[in-house]
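The structure's right below; bear with me while I get my questions together.
In this view, the complex is presented without one of its protein chains, the others remaining in place.
Coming up: chain A.
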Amino acid sequence: MRAQFVLSEIGVGLRRNLTMTFAVIVSVALSLALFGGSLLMREQVSTMKGYWYDKVNVSIFLCNKNDVESQPACAKGAVTDDQKKQIKADLEKMPVVQKVQFETADEAYKHYKEQFGKSSPIAGSLTPDQMQESFRVKLKDPSKYAVISSAFSQRPGVQEVQDQKTLLENLFNLLNGMNFAALGVMGLMLVVALMLIVNTVRVSAFSRRRETGIMRLVGASSFYIQIPFIMEAAFAGLLGAGFACVLLVCGQEFLVNNWLAHHIDVIQFIGWDAVLAKLPLVLAIGLLMPALAAFVALRKYLKV
């Protein structure tokens, strides 16, 4: 195998098909950037899930003295110590309950300050006695929320039973939906990229049919005849994948690190390690997929 010969063939081929090559590079770059982005998005959602599902489950918010007038459920007055004891005892008797935690108003105030201290405009005027006491109930089976809700929502002293998981699930469903949309667009871009590659190979094989015809006659192996075409596609794909990597790195740097992380404190964003771990995969796909597409296209358009 004479590398110099093959390399010069590739150079000639790429230049001959400059516009087509450019289209391949752009479409591969966009589809792989979407692919990488959606992988990262999924990772983001799963870290968020792990982080939040551990912390939240069913919350039973109890009436404080401020709620008596504003909340109809609390019209009978703020929760009493007896009511609290009764609720706690009843909760612990229920088989679906794994763990019960009581959050005092002071603790609620502290958590609120931790989470929203910087960003909330009302944090400064808030006092501990305005916060609600609550039971944080961890269920053995998180889907059994209705049992808790029906047992406790009508009790005196209870303002509201809230399944925080459903609140989060709405968010995660939205994120997952966006993720699927991104994957769909990626799939479409990928099809476009592959069709462009097939077409490029066809044009390329046609414009080089003289050479390949002679190569065939003098007994060049089919590998030798095909390799310039495959390398051409692989090179364009690798270039596209390189651009996709640049897009992902820029996305992490400018969108996540410099913007989202500054504006949203409650979410733990994925870091550089997650992004960098995806780059080899993106590059490998960018290299192999177009090469494979070219190989398949050659079966059809190039007689060897």
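Definition applied: a contact is a pair of C-beta atoms (placed from the backbone, for glycine too) under 8 Å apart; a residue touches a chain by one contact, two chains touch by 3 or more; residues count from 1.
We take it that contacts and distances are computed from a predicted model.
J.: Out of "ABC transporter permease", "Molybdopterin-dependent oxidoreductase", "Cell division ATP-binding protein FtsE" or "Cysteine desulfurase", what name does the UniProt record list for the absent chain?
T.: "Cell division ATP-binding protein FtsE"
J.: Thinking of the whole complex, not just what is shown, which of A:A78, A:M94, A:L126 or A:M215 touches the missing chain?
T.: A:M215
J.: Spell out the interface residues on chain A facing the chain that's missing from view.
T.: Residues touching the hidden chain, for chain A, are 1-2, 5, 210-211, 213-222, 224-225.
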